[in-house]
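Comments concern the structure below.
The complex appears here minus one protein chain, its other protein chains still in place.
Showing chain A:
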Amino acid sequence: MGSSAYISLENVVFSRSGRRIFDGISLDIPRGKVTAIMGPSGTGKTTLLKLIGGQLRPDSGSIRVDGHEVPRLKRTALYALRQKMGMLFQSGALFTDLSVFENVAFPIRVHTNLPEDMIRDIVLMKLEAVGLRGARDLMPSELSGGMTRRVALARSIALDPELIMYDEPFTGQDPIAMGVLVKLIRDLNSSMGLTSVLVSHDVTESLSICHFACIIADGKVIGQGTPEELRAHESERVQQFLQGQPDGPVPFHYPAEDATTDFGLGGKV
């Protein structure tokens, strides 16, 4: 992928609480495309986004975002780089003491000196893009889960970022809300020319909108390519994940001692 990569990870090692999350992971995320990062729960998908955003530092390895070596950036440079990033958190992470309008206006007010009428126009345009212009005066506690994520999405594109990261955007959404989010992610990417990174374990939705996907397990990339390439991947682990099979290379049972011994039947029968 080389120079067309907006984000590039090389041999990234990261451990937390004595557990190795990433063991030399390498990955290129192409510019201007939707990339889905998938994998079973607990494999460190959200951690990967935090490493890209500089909220966590790797033990070793290189993480480059738009040419900047993120772990080596000074605080000011890191905060400046983050203004080019938007992130949609799993919970939405709206500020509970601010209205929908003020939530979307927040990054604009902090980072620009625009006059109030211009801020109003930008906020309403962003809310219009997610279909919630009419909800501007509501408080976050009055929103449904799907609406919360759409407002959070409007907030994350308020400053017209180059990169947007979605952390499990489909989790816990009803089919309509999920369909709305899928459409928004695809439309925003094409209309704004964004680089989108989508972390999810919803295979169908993710593969339906991504240009490129990779599957992470045991701290490494076990399969990557276009959705078609992944569907035809020869790895049993990739196929088990894509097809949702309960047992396979990733075992159904958590490692335990022999059942006969554990139930106290050993030698007595």
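Observations, loosely collected:
Please note the rule applied: contacts are C-beta pairs under 8 Å (C-beta built on N, C-alpha and C of every residue); 3 or more make two chains touch, one makes a residue touch a chain; residues count from 1.
The rule we apply is simple: contacts and distances are computed from a predicted model.
Not shown: a single chain whose UniProt protein name, out of "aminomethyltransferase", "Cation:proton antiporter", "Intermembrane phospholipid transport system permease protein MlaE" or "Methyl-viologen-reducing hydrogenase subunit delta", is "Intermembrane phospholipid transport system permease protein MlaE". Here the missing chain is touched by one residue of A:57, A:72 or A:111, and it is A:111. Listed residues A:83, A:144 or A:243: the one in touch with the omitted chain is A:83.
Contact between chain A and the absent chain runs through residues 50, 53, 55, 75, 79-80, 82-83, 85-87, 89-91, 93-96, 106-107, 110-111, 152, 159.
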